[in-house]
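What you see is the complex with one protein chain gone and the rest in place.
Up next, subunit A:
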Amino acid sequence: MADEYGRKWDRCLADTAVKTVTGLGVGVVFSVLFFKRRTWPVSFGSGLGLGMGYSNCQHDFRLPYLIHGRTVKVSSQREKLLLNSVQF
């Protein structure tokens, strides 16, 4: 279990780094291509990458506590059946 923790961190960091760099790179590319060598796409890209990495990391750590709920539409008939089955 502890190992998982360590692994998670490793993954997280790696993922963040990759994303950041990728963002940076894309930023650079964009900055070079579309935005006349401004710096803001770079930082934007890197920030984007970082943010993505951060988010992923968070999500990964939150994963055990995540509850995916979804509303289930129950037809009136099934509702009645359910009610009936519930009654003892």
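Just so we're on the same page, contacts are C-beta pairs under 8 Å (C-beta built on N, C-alpha and C of every residue); 3 or more make two chains touch, one makes a residue touch a chain; residues count from 1.
Just so we're on the same page, contacts and distances are computed from a predicted model.
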So which of "Ribosome production factor 1", "MICOS complex subunit MIC60", "SUMO-activating enzyme subunit 1" or "Bms1-type G domain-containing protein" is the UniProt name of the chain that got left out?
-> "MICOS complex subunit MIC60"
Positions on subunit A where the hidden chain makes contact | 1-2, 5, 54, 57-58, 61-62, 64-65
